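Chains shown are a subset, placed as in the full complex.
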Amino acid sequence: MTFATTRLEAFSVGVMAIAITLLVLDLRVPEVRGGSLWSALAKQWPSYSAYAVSALVIGIIWVNHHTVFRPVKVVDRPVLFANLYLLVVVTVIPFTTRLLAAYLLQGYDGKIAAALYGVNMLAMSVGFSVLWLAVTREEASLLHEHVDPVAARAALKRFGLGLVVYSIAIGVAFISAVLALVLHGALAIYYAFDQLNS
Amino acid sequence: MTFATTRLEAFSVGVMAIAITLLVLDLRVPEVRGGSLWSALAKQWPSYSAYAVSALVIGIIWVNHHTVFRPVKVVDRPVLFANLYLLVVVTVIPFTTRLLAAYLLQGYDGKIAAALYGVNMLAMSVGFSVLWLAVTREEASLLHEHVDPVAARAALKRFGLGLVVYSIAIGVAFISAVLALVLHGALAIYYAFDQLNS
Amino acid sequence: MTFATTRLEAFSVGVMAIAITLLVLDLRVPEVRGGSLWSALAKQWPSYSAYAVSALVIGIIWVNHHTVFRPVKVVDRPVLFANLYLLVVVTVIPFTTRLLAAYLLQGYDGKIAAALYGVNMLAMSVGFSVLWLAVTREEASLLHEHVDPVAARAALKRFGLGLVVYSIAIGVAFISAVLALVLHGALAIYYAFDQLNS
(Lines give C-alpha, C1' and ligand atoms only; values in the text may rest on other atoms or scores of the structure.)
Protein backbone atom coordinates (compact mmCIF):
# COMPACT_ATOMS: atom_id res chain seq x y z
CA MET A 1 0.00 0.00 0.00
CA THR A 2 1.21 3.50 -0.78
CA PHE A 3 0.54 6.85 0.76
CA ALA A 4 0.73 10.39 -0.68
CA THR A 5 3.74 12.31 0.60
CA THR A 6 1.59 15.42 1.11
CA ARG A 7 -0.40 13.59 3.81
CA LEU A 8 2.76 12.38 5.47
CA GLU A 9 4.20 15.90 5.42
CA ALA A 10 0.99 17.46 6.79
CA PHE A 11 1.08 15.18 9.84
CA SER A 12 4.84 15.57 10.28
CA VAL A 13 4.76 19.36 9.98
CA GLY A 14 1.92 19.45 12.50
CA VAL A 15 3.87 17.37 15.01
CA MET A 16 7.04 19.45 14.58
CA ALA A 17 5.17 22.77 14.80
CA ILE A 18 3.46 21.63 18.01
CA ALA A 19 6.68 20.25 19.52
CA ILE A 20 8.58 23.52 18.94
CA THR A 21 5.71 25.55 20.41
CA LEU A 22 5.19 23.26 23.42
CA LEU A 23 8.80 23.90 24.46
CA VAL A 24 7.68 27.31 25.69
CA LEU A 25 5.33 25.76 28.27
CA ASP A 26 8.45 24.89 30.25
CA LEU A 27 9.55 28.50 30.48
CA ARG A 28 7.96 29.08 33.87
CA VAL A 29 7.19 32.37 35.51
CA PRO A 30 9.72 32.51 38.37
CA GLU A 31 8.83 33.40 41.93
CA VAL A 32 10.70 36.43 43.17
CA ARG A 33 12.27 35.86 46.59
CA GLY A 34 14.42 38.58 48.04
CA GLY A 35 15.91 40.14 44.86
CA SER A 36 14.18 41.54 41.80
CA LEU A 37 12.58 39.76 38.83
CA TRP A 38 15.90 40.26 36.99
CA SER A 39 17.77 37.97 39.35
CA ALA A 40 14.88 35.47 39.47
CA LEU A 41 14.91 35.31 35.67
CA ALA A 42 18.69 35.17 35.51
CA LYS A 43 18.62 32.08 37.70
CA GLN A 44 16.50 30.38 35.04
CA TRP A 45 19.25 30.53 32.41
CA PRO A 46 19.38 26.72 32.15
CA SER A 47 15.74 26.80 30.97
CA TYR A 48 16.39 29.50 28.40
CA SER A 49 19.56 27.84 27.10
CA ALA A 50 17.92 24.45 26.79
CA TYR A 51 14.89 26.11 25.15
CA ALA A 52 17.02 27.94 22.59
CA VAL A 53 19.05 24.84 21.66
CA SER A 54 15.95 22.63 21.33
CA ALA A 55 14.01 25.21 19.31
CA LEU A 56 16.92 25.46 16.88
CA VAL A 57 17.24 21.66 16.77
CA ILE A 58 13.54 21.18 15.93
CA GLY A 59 13.78 23.95 13.33
CA ILE A 60 16.67 22.15 11.66
CA ILE A 61 14.85 18.81 11.87
CA TRP A 62 11.97 20.42 10.02
CA VAL A 63 14.29 21.72 7.26
CA ASN A 64 16.03 18.33 6.98
CA HIS A 65 12.72 16.50 6.95
CA HIS A 66 11.50 18.50 4.00
CA THR A 67 14.84 17.98 2.24
CA VAL A 68 14.46 14.20 2.60
CA PHE A 69 10.93 14.17 1.20
CA ARG A 70 11.30 16.75 -1.56
CA PRO A 71 12.01 14.24 -4.34
CA VAL A 72 9.39 11.83 -3.00
CA LYS A 73 5.85 11.73 -4.38
CA VAL A 74 4.51 8.58 -2.78
CA VAL A 75 5.70 6.60 0.21
CA ASP A 76 5.23 2.97 1.16
CA ARG A 77 4.71 1.57 4.63
CA PRO A 78 8.36 1.07 5.66
CA VAL A 79 8.89 4.80 4.99
CA LEU A 80 5.67 5.59 6.83
CA PHE A 81 6.72 3.79 9.98
CA ALA A 82 10.32 5.04 9.81
CA ASN A 83 8.80 8.53 9.70
CA LEU A 84 6.49 7.73 12.61
CA TYR A 85 9.49 6.63 14.66
CA LEU A 86 11.24 9.93 13.87
CA LEU A 87 8.13 11.91 14.88
CA VAL A 88 7.84 10.12 18.21
CA VAL A 89 11.50 10.96 18.85
CA VAL A 90 10.71 14.62 18.07
CA THR A 91 7.74 14.67 20.47
CA VAL A 92 10.07 13.45 23.23
CA ILE A 93 12.41 16.46 22.80
CA PRO A 94 10.28 18.76 25.02
CA PHE A 95 10.58 16.14 27.80
CA THR A 96 14.36 15.71 27.66
CA THR A 97 14.67 19.49 27.31
CA ARG A 98 12.78 20.16 30.53
CA LEU A 99 14.71 17.36 32.24
CA LEU A 100 17.99 18.98 31.20
CA ALA A 101 16.79 22.44 32.24
CA ALA A 102 15.72 21.15 35.67
CA TYR A 103 18.91 19.21 36.45
CA LEU A 104 21.62 21.03 34.45
CA LEU A 105 23.36 22.37 37.57
CA GLN A 106 22.68 19.35 39.82
CA GLY A 107 26.06 17.59 39.64
CA TYR A 108 25.80 13.91 38.67
CA ASP A 109 22.05 14.14 38.00
CA GLY A 110 22.78 16.94 35.53
CA LYS A 111 25.17 14.62 33.70
CA ILE A 112 22.47 11.96 33.49
CA ALA A 113 19.99 14.53 32.14
CA ALA A 114 22.52 15.77 29.56
CA ALA A 115 23.29 12.18 28.53
CA LEU A 116 19.57 11.48 28.06
CA TYR A 117 19.26 14.65 25.98
CA GLY A 118 22.11 13.29 23.88
CA VAL A 119 20.35 9.92 23.59
CA ASN A 120 17.29 11.73 22.28
CA MET A 121 19.44 13.49 19.66
CA LEU A 122 21.14 10.19 18.78
CA ALA A 123 17.73 8.55 18.37
CA MET A 124 16.76 11.42 16.07
CA SER A 125 19.91 10.89 14.04
CA VAL A 126 19.18 7.16 13.81
CA GLY A 127 15.68 8.09 12.67
CA PHE A 128 16.99 10.23 9.83
CA SER A 129 19.45 7.54 8.74
CA VAL A 130 16.77 4.84 8.72
CA LEU A 131 14.31 7.17 6.98
CA TRP A 132 16.86 7.97 4.31
CA LEU A 133 17.66 4.30 3.78
CA ALA A 134 13.94 3.53 3.53
CA VAL A 135 13.33 6.34 1.05
CA THR A 136 16.32 5.57 -1.19
CA ARG A 137 16.20 1.75 -1.10
CA GLU A 138 15.74 0.04 -4.43
CA GLU A 139 12.18 -1.21 -3.87
CA ALA A 140 11.02 2.37 -3.29
CA SER A 141 12.86 3.72 -6.33
CA LEU A 142 9.79 3.84 -8.56
CA LEU A 143 7.97 6.02 -6.11
CA HIS A 144 9.89 9.20 -6.68
CA GLU A 145 12.20 11.23 -8.86
CA HIS A 146 15.61 9.85 -9.55
CA VAL A 147 17.96 10.49 -6.65
CA ASP A 148 21.55 10.69 -7.75
CA PRO A 149 23.29 7.69 -6.06
CA VAL A 150 26.40 9.77 -5.34
CA ALA A 151 24.29 12.46 -3.66
CA ALA A 152 22.31 9.76 -1.83
CA ARG A 153 25.48 8.21 -0.44
CA ALA A 154 26.81 11.66 0.52
CA ALA A 155 23.56 12.39 2.37
CA LEU A 156 23.73 9.04 4.14
CA LYS A 157 27.30 9.82 5.18
CA ARG A 158 26.09 13.12 6.63
CA PHE A 159 23.34 11.41 8.60
CA GLY A 160 25.86 8.77 9.68
CA LEU A 161 28.17 11.52 10.92
CA GLY A 162 25.36 12.61 13.22
CA LEU A 163 25.46 9.15 14.83
CA VAL A 164 29.14 9.64 15.67
CA VAL A 165 28.81 13.23 16.81
CA TYR A 166 25.81 12.63 19.08
CA SER A 167 27.50 9.54 20.56
CA ILE A 168 30.43 11.78 21.47
CA ALA A 169 28.00 14.31 22.98
CA ILE A 170 26.64 11.56 25.24
CA GLY A 171 30.17 10.90 26.43
CA VAL A 172 30.80 14.63 26.95
CA ALA A 173 27.70 14.76 29.16
CA PHE A 174 29.53 12.66 31.74
CA ILE A 175 32.36 15.20 31.81
CA SER A 176 30.10 18.24 32.14
CA ALA A 177 26.38 18.77 31.55
CA VAL A 178 26.89 22.43 30.64
CA LEU A 179 29.62 21.52 28.16
CA ALA A 180 27.29 18.97 26.58
CA LEU A 181 24.57 21.63 26.20
CA VAL A 182 27.10 24.03 24.64
CA LEU A 183 28.15 21.25 22.26
CA HIS A 184 24.54 20.58 21.23
CA GLY A 185 24.07 24.31 20.64
CA ALA A 186 27.26 24.51 18.58
CA LEU A 187 26.21 21.48 16.53
CA ALA A 188 22.81 23.04 15.83
CA ILE A 189 24.40 26.32 14.73
CA TYR A 190 26.90 24.38 12.60
CA TYR A 191 24.13 22.41 10.89
CA ALA A 192 22.14 25.61 10.29
CA PHE A 193 25.08 27.32 8.58
CA ASP A 194 26.05 24.15 6.76
CA GLN A 195 22.57 24.08 5.26
CA LEU A 196 22.67 27.78 4.49
CA ASN A 197 25.60 27.12 2.19
CA SER A 198 24.41 23.95 0.53
CA MET B 1 -24.75 19.06 2.06
CA THR B 2 -21.32 17.77 1.15
CA PHE B 3 -17.84 18.59 2.32
CA ALA B 4 -14.45 18.26 0.63
CA THR B 5 -12.40 15.39 2.07
CA THR B 6 -9.29 17.59 2.10
CA ARG B 7 -10.89 19.87 4.71
CA LEU B 8 -11.94 16.90 6.78
CA GLU B 9 -8.41 15.48 6.60
CA ALA B 10 -6.79 18.82 7.51
CA PHE B 11 -8.82 19.03 10.71
CA SER B 12 -8.36 15.35 11.51
CA VAL B 13 -4.62 15.38 10.91
CA GLY B 14 -4.36 18.48 13.10
CA VAL B 15 -6.20 16.81 15.97
CA MET B 16 -4.14 13.61 15.70
CA ALA B 17 -0.83 15.50 15.47
CA ILE B 18 -1.72 17.53 18.56
CA ALA B 19 -2.95 14.50 20.50
CA ILE B 20 0.28 12.54 19.87
CA THR B 21 2.40 15.56 20.87
CA LEU B 22 0.34 16.40 23.98
CA LEU B 23 1.09 12.93 25.33
CA VAL B 24 4.58 14.16 26.17
CA LEU B 25 3.23 16.78 28.60
CA ASP B 26 2.55 13.89 30.96
CA LEU B 27 6.17 12.82 31.02
CA ARG B 28 7.00 14.76 34.17
CA VAL B 29 10.42 15.72 35.47
CA PRO B 30 10.80 13.50 38.54
CA GLU B 31 11.98 14.77 41.91
CA VAL B 32 15.11 13.03 43.10
CA ARG B 33 14.84 11.84 46.69
CA GLY B 34 17.70 9.85 48.14
CA GLY B 35 19.00 8.01 45.04
CA SER B 36 20.12 9.44 41.69
CA LEU B 37 18.09 10.71 38.74
CA TRP B 38 18.49 7.22 37.23
CA SER B 39 16.41 5.61 39.94
CA ALA B 40 13.91 8.50 39.95
CA LEU B 41 13.44 8.06 36.19
CA ALA B 42 13.32 4.27 36.45
CA LYS B 43 10.39 4.56 38.87
CA GLN B 44 8.47 6.40 36.14
CA TRP B 45 8.44 3.39 33.82
CA PRO B 46 4.63 3.23 33.87
CA SER B 47 4.56 6.72 32.31
CA TYR B 48 7.07 5.79 29.62
CA SER B 49 5.34 2.50 28.79
CA ALA B 50 1.91 4.11 28.58
CA TYR B 51 3.40 6.93 26.51
CA ALA B 52 5.04 4.54 24.05
CA VAL B 53 1.90 2.44 23.59
CA SER B 54 -0.36 5.47 23.11
CA ALA B 55 2.03 7.19 20.70
CA LEU B 56 2.12 4.02 18.59
CA VAL B 57 -1.68 3.70 18.80
CA ILE B 58 -2.26 7.29 17.61
CA GLY B 59 0.30 6.78 14.85
CA ILE B 60 -1.60 3.72 13.64
CA ILE B 61 -4.93 5.56 13.92
CA TRP B 62 -3.48 8.22 11.65
CA VAL B 63 -2.39 5.62 9.07
CA ASN B 64 -5.77 3.87 9.24
CA HIS B 65 -7.64 7.15 8.98
CA HIS B 66 -5.89 8.03 5.78
CA THR B 67 -6.52 4.53 4.44
CA VAL B 68 -10.27 4.95 5.05
CA PHE B 69 -10.44 8.31 3.29
CA ARG B 70 -8.07 7.64 0.40
CA PRO B 71 -10.78 6.64 -2.10
CA VAL B 72 -13.11 9.40 -0.86
CA LYS B 73 -13.33 12.76 -2.60
CA VAL B 74 -16.38 14.28 -0.90
CA VAL B 75 -18.10 13.41 2.35
CA ASP B 76 -21.65 13.97 3.53
CA ARG B 77 -22.78 14.87 7.03
CA PRO B 78 -23.15 11.34 8.47
CA VAL B 79 -19.48 10.75 7.56
CA LEU B 80 -18.59 14.15 8.99
CA PHE B 81 -20.11 13.43 12.36
CA ALA B 82 -18.84 9.84 12.49
CA ASN B 83 -15.40 11.34 11.93
CA LEU B 84 -15.99 13.96 14.63
CA TYR B 85 -16.90 11.18 17.07
CA LEU B 86 -13.65 9.36 16.22
CA LEU B 87 -11.62 12.54 16.72
CA VAL B 88 -13.14 13.21 20.14
CA VAL B 89 -12.22 9.64 21.11
CA VAL B 90 -8.65 10.33 19.96
CA THR B 91 -8.43 13.55 22.01
CA VAL B 92 -9.41 11.52 25.10
CA ILE B 93 -6.42 9.15 24.68
CA PRO B 94 -3.96 11.51 26.47
CA PHE B 95 -6.35 11.51 29.45
CA THR B 96 -6.76 7.73 29.75
CA THR B 97 -3.01 7.39 29.14
CA ARG B 98 -2.11 9.62 32.09
CA LEU B 99 -4.75 7.88 34.20
CA LEU B 100 -3.19 4.52 33.38
CA ALA B 101 0.33 5.82 34.02
CA ALA B 102 -0.69 7.25 37.41
CA TYR B 103 -2.52 4.16 38.68
CA LEU B 104 -0.84 1.25 36.85
CA LEU B 105 0.75 -0.14 40.01
CA GLN B 106 -2.09 0.79 42.41
CA GLY B 107 -3.82 -2.58 42.74
CA TYR B 108 -7.57 -2.46 42.05
CA ASP B 109 -7.43 1.20 40.96
CA GLY B 110 -4.83 0.21 38.36
CA LYS B 111 -7.27 -2.37 36.99
CA ILE B 112 -9.96 0.30 36.71
CA ALA B 113 -7.53 2.62 34.90
CA ALA B 114 -6.48 -0.18 32.51
CA ALA B 115 -10.12 -1.05 31.86
CA LEU B 116 -10.91 2.59 31.05
CA TYR B 117 -7.92 2.69 28.71
CA GLY B 118 -9.41 -0.38 27.04
CA VAL B 119 -12.81 1.33 26.84
CA ASN B 120 -11.13 4.25 25.06
CA MET B 121 -9.58 1.81 22.56
CA LEU B 122 -12.92 0.04 22.13
CA ALA B 123 -14.62 3.38 21.49
CA MET B 124 -11.95 4.10 18.87
CA SER B 125 -12.59 0.74 17.25
CA VAL B 126 -16.34 1.44 17.23
CA GLY B 127 -15.54 4.82 15.66
CA PHE B 128 -13.62 3.21 12.81
CA SER B 129 -16.37 0.63 12.20
CA VAL B 130 -19.09 3.31 12.11
CA LEU B 131 -16.94 5.57 9.94
CA TRP B 132 -16.30 2.73 7.51
CA LEU B 133 -20.01 1.88 7.36
CA ALA B 134 -20.82 5.57 6.79
CA VAL B 135 -18.21 5.91 4.03
CA THR B 136 -19.13 2.71 2.19
CA ARG B 137 -22.93 2.83 2.57
CA GLU B 138 -24.90 2.93 -0.66
CA GLU B 139 -26.13 6.53 -0.38
CA ALA B 140 -22.52 7.74 -0.21
CA SER B 141 -21.42 5.59 -3.16
CA LEU B 142 -21.50 8.41 -5.68
CA LEU B 143 -19.12 10.48 -3.63
CA HIS B 144 -15.98 8.48 -4.24
CA GLU B 145 -14.13 5.94 -6.31
CA HIS B 146 -15.56 2.49 -6.51
CA VAL B 147 -14.65 0.47 -3.44
CA ASP B 148 -14.52 -3.22 -4.16
CA PRO B 149 -17.36 -4.76 -2.06
CA VAL B 150 -15.19 -7.77 -1.18
CA ALA B 151 -12.39 -5.50 0.04
CA ALA B 152 -14.96 -3.34 1.86
CA ARG B 153 -16.37 -6.34 3.72
CA ALA B 154 -12.84 -7.56 4.53
CA ALA B 155 -11.98 -4.14 5.97
CA LEU B 156 -15.19 -4.10 7.99
CA LYS B 157 -14.31 -7.54 9.35
CA ARG B 158 -10.90 -6.21 10.39
CA PHE B 159 -12.47 -3.26 12.18
CA GLY B 160 -15.00 -5.63 13.73
CA LEU B 161 -12.16 -7.81 14.99
CA GLY B 162 -10.89 -4.75 16.88
CA LEU B 163 -14.21 -4.69 18.77
CA VAL B 164 -13.64 -8.26 19.96
CA VAL B 165 -9.96 -7.81 20.77
CA TYR B 166 -10.41 -4.59 22.74
CA SER B 167 -13.35 -6.10 24.63
CA ILE B 168 -11.03 -8.93 25.68
CA ALA B 169 -8.40 -6.34 26.70
CA ILE B 170 -10.98 -4.74 29.01
CA GLY B 171 -11.50 -8.13 30.61
CA VAL B 172 -7.75 -8.70 30.91
CA ALA B 173 -7.46 -5.37 32.76
CA PHE B 174 -9.34 -6.92 35.69
CA ILE B 175 -6.77 -9.73 35.86
CA SER B 176 -3.72 -7.43 35.70
CA ALA B 177 -3.30 -3.79 34.66
CA VAL B 178 0.29 -4.40 33.53
CA LEU B 179 -0.80 -7.40 31.45
CA ALA B 180 -3.48 -5.24 29.81
CA LEU B 181 -0.88 -2.58 28.94
CA VAL B 182 1.41 -5.26 27.48
CA LEU B 183 -1.55 -6.56 25.46
CA HIS B 184 -2.33 -3.08 24.10
CA GLY B 185 1.33 -2.67 23.17
CA ALA B 186 1.40 -6.08 21.46
CA LEU B 187 -1.79 -5.26 19.55
CA ALA B 188 -0.34 -1.94 18.37
CA ILE B 189 2.86 -3.65 17.18
CA TYR B 190 0.79 -6.37 15.50
CA TYR B 191 -1.33 -3.78 13.67
CA ALA B 192 1.79 -1.88 12.61
CA PHE B 193 3.39 -5.00 11.10
CA ASP B 194 0.09 -6.15 9.65
CA GLN B 195 -0.12 -2.86 7.79
CA LEU B 196 3.51 -3.04 6.75
CA ASN B 197 2.68 -6.24 4.86
CA SER B 198 -0.63 -5.22 3.32
CA MET C 1 -5.76 43.86 -0.06
CA THR C 2 -7.10 40.36 -0.52
CA PHE C 3 -6.17 37.04 0.97
CA ALA C 4 -6.62 33.48 -0.32
CA THR C 5 -9.35 31.59 1.56
CA THR C 6 -7.13 28.52 1.75
CA ARG C 7 -4.66 30.38 3.98
CA LEU C 8 -7.48 31.66 6.16
CA GLU C 9 -8.87 28.14 6.47
CA ALA C 10 -5.46 26.62 7.27
CA PHE C 11 -5.00 28.98 10.22
CA SER C 12 -8.62 28.61 11.35
CA VAL C 13 -8.59 24.82 11.15
CA GLY C 14 -5.32 24.79 13.10
CA VAL C 15 -6.78 26.94 15.88
CA MET C 16 -9.97 24.85 16.09
CA ALA C 17 -8.06 21.54 16.07
CA ILE C 18 -5.82 22.76 18.87
CA ALA C 19 -8.70 24.20 20.91
CA ILE C 20 -10.68 20.91 20.77
CA THR C 21 -7.57 18.92 21.75
CA LEU C 22 -6.50 21.28 24.56
CA LEU C 23 -9.85 20.68 26.25
CA VAL C 24 -8.52 17.30 27.35
CA LEU C 25 -5.73 18.90 29.40
CA ASP C 26 -8.44 19.84 31.91
CA LEU C 27 -9.45 16.24 32.43
CA ARG C 28 -7.27 15.74 35.49
CA VAL C 29 -6.17 12.49 37.06
CA PRO C 30 -8.13 12.43 40.34
CA GLU C 31 -6.58 11.64 43.70
CA VAL C 32 -8.19 8.66 45.35
CA ARG C 33 -9.11 9.33 48.97
CA GLY C 34 -10.92 6.65 50.89
CA GLY C 35 -12.99 5.01 48.10
CA SER C 36 -11.84 3.53 44.80
CA LEU C 37 -10.82 5.21 41.54
CA TRP C 38 -14.43 4.67 40.39
CA SER C 39 -15.84 7.03 42.96
CA ALA C 40 -12.99 9.54 42.47
CA LEU C 41 -13.72 9.57 38.73
CA ALA C 42 -17.47 9.73 39.27
CA LYS C 43 -17.03 12.90 41.33
CA GLN C 44 -15.44 14.50 38.27
CA TRP C 45 -18.62 14.28 36.20
CA PRO C 46 -18.80 18.08 35.84
CA SER C 47 -15.45 17.98 34.03
CA TYR C 48 -16.56 15.20 31.71
CA SER C 49 -19.92 16.83 30.96
CA ALA C 50 -18.37 20.23 30.25
CA TYR C 51 -15.70 18.52 28.13
CA ALA C 52 -18.27 16.62 26.06
CA VAL C 53 -20.44 19.69 25.44
CA SER C 54 -17.47 21.89 24.47
CA ALA C 55 -15.93 19.25 22.22
CA LEU C 56 -19.25 18.94 20.37
CA VAL C 57 -19.59 22.74 20.21
CA ILE C 58 -16.11 23.18 18.68
CA GLY C 59 -16.81 20.34 16.25
CA ILE C 60 -19.99 22.11 15.09
CA ILE C 61 -18.16 25.45 14.87
CA TRP C 62 -15.67 23.77 12.57
CA VAL C 63 -18.46 22.40 10.33
CA ASN C 64 -20.23 25.80 10.28
CA HIS C 65 -16.99 27.62 9.58
CA HIS C 66 -16.33 25.54 6.52
CA THR C 67 -19.94 26.02 5.39
CA VAL C 68 -19.51 29.81 5.57
CA PHE C 69 -16.30 29.79 3.54
CA ARG C 70 -17.17 27.13 0.99
CA PRO C 71 -18.38 29.54 -1.71
CA VAL C 72 -15.55 32.00 -0.95
CA LYS C 73 -12.33 32.03 -2.96
CA VAL C 74 -10.72 35.23 -1.72
CA VAL C 75 -11.35 37.30 1.38
CA ASP C 76 -10.71 40.96 2.12
CA ARG C 77 -9.55 42.45 5.39
CA PRO C 78 -12.93 43.00 7.06
CA VAL C 79 -13.60 39.26 6.61
CA LEU C 80 -10.08 38.50 7.85
CA PHE C 81 -10.54 40.38 11.09
CA ALA C 82 -14.11 39.14 11.62
CA ASN C 83 -12.63 35.66 11.33
CA LEU C 84 -9.82 36.52 13.73
CA TYR C 85 -12.40 37.69 16.28
CA LEU C 86 -14.24 34.37 15.92
CA LEU C 87 -11.01 32.41 16.38
CA VAL C 88 -10.10 34.29 19.55
CA VAL C 89 -13.57 33.48 20.89
CA VAL C 90 -12.94 29.80 20.07
CA THR C 91 -9.57 29.80 21.88
CA VAL C 92 -11.35 31.10 24.99
CA ILE C 93 -13.72 28.09 25.08
CA PRO C 94 -11.21 25.85 26.93
CA PHE C 95 -10.99 28.54 29.64
CA THR C 96 -14.75 28.97 30.19
CA THR C 97 -15.10 25.19 30.01
CA ARG C 98 -12.63 24.60 32.84
CA LEU C 99 -14.22 27.46 34.80
CA LEU C 100 -17.63 25.82 34.43
CA ALA C 101 -16.24 22.38 35.33
CA ALA C 102 -14.56 23.75 38.47
CA TYR C 103 -17.56 25.71 39.77
CA LEU C 104 -20.58 23.85 38.36
CA LEU C 105 -21.71 22.60 41.78
CA GLN C 106 -20.61 25.67 43.78
CA GLY C 107 -23.96 27.44 44.20
CA TYR C 108 -23.93 31.08 43.10
CA ASP C 109 -20.36 30.83 41.75
CA GLY C 110 -21.53 27.98 39.53
CA LYS C 111 -24.23 30.24 38.11
CA ILE C 112 -21.61 32.89 37.33
CA ALA C 113 -19.43 30.29 35.61
CA ALA C 114 -22.41 28.98 33.59
CA ALA C 115 -23.36 32.54 32.61
CA LEU C 116 -19.80 33.23 31.43
CA TYR C 117 -19.86 30.00 29.43
CA GLY C 118 -23.07 31.32 27.87
CA VAL C 119 -21.41 34.67 27.16
CA ASN C 120 -18.63 32.81 25.36
CA MET C 121 -21.23 30.99 23.23
CA LEU C 122 -23.08 34.27 22.59
CA ALA C 123 -19.80 35.89 21.51
CA MET C 124 -19.26 32.96 19.15
CA SER C 125 -22.76 33.42 17.73
CA VAL C 126 -22.10 37.16 17.26
CA GLY C 127 -18.85 36.20 15.54
CA PHE C 128 -20.65 33.97 13.03
CA SER C 129 -23.30 36.64 12.34
CA VAL C 130 -20.67 39.33 11.75
CA LEU C 131 -18.56 36.96 9.65
CA TRP C 132 -21.57 36.07 7.53
CA LEU C 133 -22.46 39.74 7.04
CA ALA C 134 -18.84 40.49 6.10
CA VAL C 135 -18.70 37.60 3.63
CA THR C 136 -22.05 38.33 1.96
CA ARG C 137 -21.92 42.16 1.91
CA GLU C 138 -22.08 43.77 -1.50
CA GLU C 139 -18.48 45.01 -1.64
CA ALA C 140 -17.23 41.46 -1.20
CA SER C 141 -19.60 40.03 -3.81
CA LEU C 142 -17.01 39.81 -6.56
CA LEU C 143 -14.76 37.67 -4.43
CA HIS C 144 -16.77 34.49 -4.51
CA GLU C 145 -19.44 32.43 -6.17
CA HIS C 146 -22.92 33.84 -6.26
CA VAL C 147 -24.68 33.27 -2.96
CA ASP C 148 -28.42 33.07 -3.37
CA PRO C 149 -29.80 36.12 -1.46
CA VAL C 150 -32.72 34.08 -0.11
CA ALA C 151 -30.31 31.43 1.20
CA ALA C 152 -28.05 34.16 2.57
CA ARG C 153 -30.92 35.75 4.49
CA ALA C 154 -32.02 32.33 5.76
CA ALA C 155 -28.48 31.65 6.99
CA LEU C 156 -28.34 35.05 8.67
CA LYS C 157 -31.65 34.31 10.37
CA ARG C 158 -30.19 31.02 11.65
CA PHE C 159 -27.12 32.78 13.01
CA GLY C 160 -29.38 35.46 14.51
CA LEU C 161 -31.43 32.75 16.21
CA GLY C 162 -28.24 31.71 17.99
CA LEU C 163 -28.04 35.19 19.51
CA VAL C 164 -31.50 34.75 21.03
CA VAL C 165 -30.97 31.18 22.17
CA TYR C 166 -27.60 31.84 23.83
CA SER C 167 -28.99 34.96 25.52
CA ILE C 168 -31.70 32.77 27.01
CA ALA C 169 -29.01 30.28 28.10
CA ILE C 170 -27.26 33.07 29.99
CA GLY C 171 -30.52 33.78 31.81
CA VAL C 172 -31.03 30.07 32.54
CA ALA C 173 -27.56 30.00 34.14
CA PHE C 174 -28.90 32.16 36.97
CA ILE C 175 -31.67 29.63 37.62
CA SER C 176 -29.34 26.59 37.60
CA ALA C 177 -25.80 26.05 36.34
CA VAL C 178 -26.47 22.36 35.65
CA LEU C 179 -29.63 23.22 33.71
CA ALA C 180 -27.64 25.71 31.63
CA LEU C 181 -25.03 23.05 30.84
CA VAL C 182 -27.80 20.62 29.84
CA LEU C 183 -29.29 23.33 27.62
CA HIS C 184 -25.93 23.96 25.91
CA GLY C 185 -25.56 20.22 25.36
CA ALA C 186 -29.08 19.97 23.93
CA LEU C 187 -28.44 22.94 21.63
CA ALA C 188 -25.22 21.37 20.38
CA ILE C 189 -26.99 18.06 19.67
CA TYR C 190 -29.86 19.93 17.99
CA TYR C 191 -27.44 21.85 15.74
CA ALA C 192 -25.58 18.63 14.87
CA PHE C 193 -28.79 16.88 13.80
CA ASP C 194 -30.09 20.01 12.10
CA GLN C 195 -26.96 20.02 9.99
CA LEU C 196 -27.19 16.30 9.35
CA ASN C 197 -30.53 16.91 7.63
CA SER C 198 -29.67 20.03 5.69
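Order of writing sets the labels: A, B and C. Residues in every chain begin at 1.
Please note the rule applied: a residue touches a chain if its C-beta (ideal position, glycine included) is under 8 Å from a C-beta of that chain, and two chains touch if they have at least 3 such contacts.
Treat the numbers as computed from the prediction; the structure is a model and nothing was measured.
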Full count of same-sequence chains in the assembly - 3 placed in this view = 4
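Criterion: only the chains that are shown with their structure count from here on.
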To lay subunit A over its twin subunit B by CA atoms, how big a turn is needed, in degrees to the nearest 5?
-> 90
In angstrom, rounded to a whole number, how far apart do the mean CA points of subunit A and subunit B lie?
-> 26
For subunit A paired with subunit C, centre-to-centre distance based on mean C-alpha positions, whole Å | 36
Listed in rising order, subunit A residues that touch 2 or more other chains are 18
Under the touch definition given earlier, write down the residues of subunit C that touch subunit B in their complex.
-> 9-10, 13-14, 16-18, 20-25, 27, 29, 32, 36-38, 41, 52, 55-56, 59, 62-63, 66-67, 192, 195-196, 198
Parts of subunit B lying in touch with subunit C, wherever the complex brings them together | 1, 3, 7, 10-11, 14-15, 18-19, 22, 25, 77-78, 80-81, 84, 87-88, 91-92, 94-95, 98-99, 102-103, 106, 108-109, 112-113, 116
